[in-house]
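Excluded from the complex is one protein chain; the other protein chains are retained at their positions.
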Amino acid sequence: MIKKTLSQDKSIKEFVLNNLVPIMFIVICAICIPVSGYSAPALVQEMLTRIARNSFLVISLLVPIMAGMGMNFGMTLGAMAGQIGLIFITEWGVVGIPALVLAAIVSTPISILLGWMCGKILNNAKGREMVTSYIISFFMNGVYQFIVLYCMGSVIPIKNSAILLPRGYGIRNSVNLINIRRVLDNLIPLRIGTVNVPVATYLVIALLCFFIIWFRKTKIGQDMRAVSQDMEVARRSGIKVEHTRLLSVIISTVLAGYGMIIYLSNMGSMNTYNAHSQIGTFSIAALLVGGASVAKASIGNVFLGVILFHMLFYVSPQAGKNLFGQAQLGEYFRVFVSYGVITIALVLYEMKKRRAAKLGGLTLAKAQEEK
Amino acid sequence: MNKMQRFIKEFGWPRLIIAAFLLSLFVIAPFAGVNIGTSLTDTIMRFSMNGVMVLAMVPMIHSGCGLNFGLPLGIIAGLLGGTLAMQFGFTGKLSFLMAIVLCTPFALLFGWAYGKLLNRVKGGEMMIATYVGFASVSFMCMMWLLLPYSNPQMVWGYGGSGLRTTISTEGYYYHVLSDFLNIKIGHLSIPTGSLLFFALLAFLMWAFLHTKKGTAMTAVGSNPIYARASGIKIDSIRTLSVIMSTWLGAVGILVYEQAFGFIQLYNGPFYMALPAVSAILIGGASVNKASITNVIVGTFLFQGIVTMTPSVMNSIIHTDMSEVIRIIVSNGMILYALTRKTEETR
Amino acid sequence: MEATLLEMKNISKDFFGNTVLKDVNLTLKKGEVLGLVGENGAGKSTLMKILFGMKSIEETGGYGGTIEFDGKPVAFHSSEEALASGIGMVHQEFSLLPEFTATENIVLNRESTRYSVVSELFGSRLNTLDRQSMQKKAIEAINKLAVKLDSEMLVGDMPVGHKQFTEISRELSRDGMKLLILDEPTAVLTEHEALALLSSIKRLAASGISVIFITHRLAEILEVCDQILVMRDGCIVKQLDSGNASVSGIAKAMVGREVDTSSKKAKEVDVETAPVEMEIKNLWVDMAGETVKDVSLQVHKGEILGIGGLAGQGKLGIPNGIMGLYPAGGTVTFRGKEIKLNNPSDCLASGLAFVSEDRAGVGLLLDESLEWNISFSAMQVNNKFLKSYLGGLVKWRDEDAIREVTQRYVDALQIKCTSTRQKARSLSGGNQQKVCLAKALALEPSLLFVSEPTRGIDIGAKSLVLQALRRYNEQQGTTIVMISSELEELRSVCDRIAIITDGKVIGIRPAHCPSEEFGLLMVGHQGEGK
Partner (left out) sequence: MKKIEFSRSLLIRIIAIVLVIALGIVMYFIGRQHSILIDNKDIVIDSVTYPAYKLLEVKIDDQKAKELSKRDRIEVIVTAQKHTLTVVDSMKGTGMIVYDLNIPVKEDMMLLSLPALLAGLPIEKCLTHYEVASIAPPAEEEVIVSETDALLGDI
């Protein structure tokens, strides 16, 4: 009997340890929601919108994790490609669903190119993919600025004065995306009580989930899982390790590009020079909040993460205002939480790796004791 | 010829290109109507502002903790020291001294905790350092709003609580080092005090690396297993290096502020690590090797580019692309260092 | 009479002038089991690498001789080619993915797939896996081996034996497998599992698959093999039928050669009665591939104790564990004082020193100068080569003293270098080894562990290093514990030799005992002594 409770204690402790981040978040949310004073329908509406807006981006992170490359901080590259696609459709004056499709088509080759580059570089930095992809995103940000701020309008033909800077080249700080604003969300209108449900967006996300599930079952999905466990063994069995890793980054980048288009079409306007740089951090934070680790992530993690993370994101400014009289405080708090979560998740991951390495000695010592 | 190739290989193409780029800027400058004297003054001024923060990279590189992307943590300690010195009403030169004194306990504490953390995540230091930096800056964003500062020069005019985003150091430690023994020759103005202060810290660092502990630190970075086999307690050496780096980061930001004239709080410190990291890499350091020379050369090259490109570019093509060039050069350099095959062994 | 499956004729191989195989001939019939035995470095694995078409052979200049397989002359340029023609090899280290099931591991990269339309566009890797057919394939292979193995179990959760079976099943699941090479498959197995494996091997042979079986467990060889080849120094020294072979005969053939020990002077003191310098009790060390399970040993003052044994048996783990480089437990007493394990600085401070077998990893600061390499440990441990200022507050590196001591060792050990400031990386292997030795000697230790001092260095450097060891032992009275895979080297230098098998001391003999006695110990036959 005693033994049983002991093992139960242990399993509870293990459960808590393995799900530390989500549990922390549930606790914080549970405190913040009543303090913020939002009504239930308002919360539900906001959550439905935010899940629709962000899930696609977060799901795009899953493929490189499957291939053992950790969090793809380089998803920013895909976001840049998506933004370039949106700049072009705005320039061409295309609207509605066709505009979304066209933006996706335009973004695809750019994403593939950027993803290929990123993957090539990451293959040269095995073991520190994350910090490298993080720096790549900064580096490419410079290139993006160069293209969008100096080449567009001068080298690349852009004429629409609504998006062009008055000086004649370069795109404005903020591009109004009225032409595609919420077109996907409102494609199939559904209203339950006071809550609007963006059905079409959810259908697209469901499609992507099916794609991911199907992808796991393909040969290449299996290869990625093999590569993630042991590159050498995979190589010996004839799997093209580098190529597989490269593909995972490319797929992730392309999906991130589409995700960015969906995200921005929901937002209705685009912050040309800053929108992409925040997206990587927040998507990764959301995924980690959902209980994913650097080595393992599932679709369940995505949705749990998006719900918890955005719940906090939404309520914290109001909670800060009600609690301290400063909404600003809540804004800083959610930034802190995003970074804190990533830090904790990274630390836990590294510590777990080290703990596994220590196991061998323990079993040997035990063998001696038993003698 | 062979010698030449080897030199290039050792020096690295990116570094060579950057140096050539800067050199060409200096050559073009007079034709573009840019005053060399002012540019040089600017470069030297920025060098003296940033040198200490670049120096802060050295101990952690030496002990094998990699590039200190967590420099913002040190900067926070410095900001705490700087603001507290003003809050307590120290003025003039004394305020600078007191800022250093007051930031020290914070730097030691933060550095110690940060070092302990990094010891538990060996191999993944750089990514975690980045996020420790970010998390601490965003945490302090809340603290700046909440902490009970009351000096009217620092708090928001209305409401009377919460620190301003930028605080003038006028009347406190504004230019205490820069104006000390300042030499003026025509357009050229040399902030001797700042340079001397940097030289002092650089000398202390150089000297430390020649002591028993310093030797041990270098060995830990060069081959941790060798060091362990020689009886070195790797973890404590690493912690020491992190504390040193954090303290230098704290002092570095104070030096920066006294020359700049303002304290930047809130989001200010977020990305301050990146210029320092790329500066030391441009100077010839790698992920686990760095010297004082790397610091000096790197800071000079980096700050030279940052000051020269806007003025020269602007006068030639009437477009200020300096920001883009800075981003590409500095991050490109870090990327190059991270992907070099020779450093993949560890 | 069964048909001949494999014939290797006059196989020779040298690594840049260093001959490792000369004129090796080998014939194998269909359904026959060939046992291949020999000391480490006898050339077994090189021979198998040639047969299996490993890249490392071609990269080092190919081989001489001809191979005929299944009636056709072959020369494999890659292991894929060898696999395609029906040769499978199970390596000593597992090549398995822990988070995959047995099935997934067995059919790794040979998964059955179902056609999917997208594959027309993006290539066949987008076909979905056909799990049922994969499992069928895997179970078929497992059944060939006739062992109990859950095809849906994660490999990470399996006992070692099952991992080994998975590995073998993988080879068997290939189409047209004709020859299976097993490199020490039983080394990691329990007795029970090993028995199961042996009977599987017999069954495989009966079904017409030939097997080449490499092992150190001679009893197994006798049990299962039709033909036994003993290799030594790159030659086949003995070819036996299992009917007329005996364990002692094979063991003798393995270690065989007698060395001239006349050059070795007899010690003035009798080391066996000398006081005990170090006492090791129940030591375990967690060092991958060299696990020490339970070692108890006494080292006498002034002796040179050799520790030998085959690779992977744990001899290297002993010094690495004592010196705190790998997690260890048990008790070690040095001069009556217990030494803290897992604490290198305590060991060094007590007067121990260690020359590691891993020069690049542990022994050297490759990117620093010779001066640093040689002086560093002594500086840190004994506070040598330091100048004190401010009442000991500042301990400054004394570059002059460092240069001087480096120069002294450069001269004493004849280290070939351009200057004492040369980087250790640019030295040759032999000179690097001398630097490692100099580093340990600069500590002026009372007891010195030397691990594989002659590995990978040329003959000239070898004898210099060994001479130096003896000299320091005789002149300074330094007790030395030398670990080496080369028995003859141990016999030429040491006073006593302990043989480690399976992580334990199996026997200690004086160095002048005949070599077959050591050979028997190495293969796990304790014999009459002890």
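So that you can tell them apart, the chains are marked A, B and C in the order they are listed, and the count of residues begins at 1 in each.
Note that in this section a contact is a pair of C-beta atoms (placed from the backbone, for glycine too) under 8 Å apart; a residue touches a chain by one contact, two chains touch by 3 or more.
Model, not experiment: these values are computed from the prediction.
The missing chain, though absent from the display, is touched by one residue of A:G93, A:G238 or A:G325; that residue is A:G93. Contact with the omitted chain, checked across A:I84, A:I307, A:V335 or A:L348, is made by A:V335. Only one of A:S36, A:T132 or A:Q145 touches the absent chain when the whole complex is considered: A:Q145. Considering the complete assembly, subunit C touches the hidden chain via residues 120-121, 123. Residues 54, 89, 92-99, 101-102, 105-106, 108, 141, 145, 149, 161, 165-167, 170, 172-173, 179, 271, 273-275, 277-279, 281-282, 313, 331-332, 335 are the ones on subunit A that touch the missing chain.
Heads up, the rule we're going with is that only the chains that are shown with their structure count from here on.
Just to note, of A-B and A-C, the chains joined by more C-beta pairs in contact are A-B.
Remark: subunit A and subunit C have CA centroids separated by 46 Å (rounded to whole angstrom). Subunit A and subunit B have CA centres that are 31 Å apart.
Residues of subunit B touching subunit A in their complex: 69, 117, 120-124, 126-128, 130-132, 134-135, 138-139, 141-142, 145-146, 162, 266, 274, 319, 321, 323-328, 331-332, 334-335, 338-339, 341, 344.
Those residues of subunit A that touch subunit B in the complex are listed here as 121, 124-128, 130-132, 134-136, 138-139, 141-143, 145-146, 149-150, 324, 326, 328-329, 332-333, 335-336, 338-340, 342-343, 346-347, 349-351, 353-354. For subunit C in complex with subunit A, the touching residues are 80, 95-100, 104, 108-109, 111, 113, 116, 124-129, 282, 284-286, 288, 291, 293-294, 327-330.
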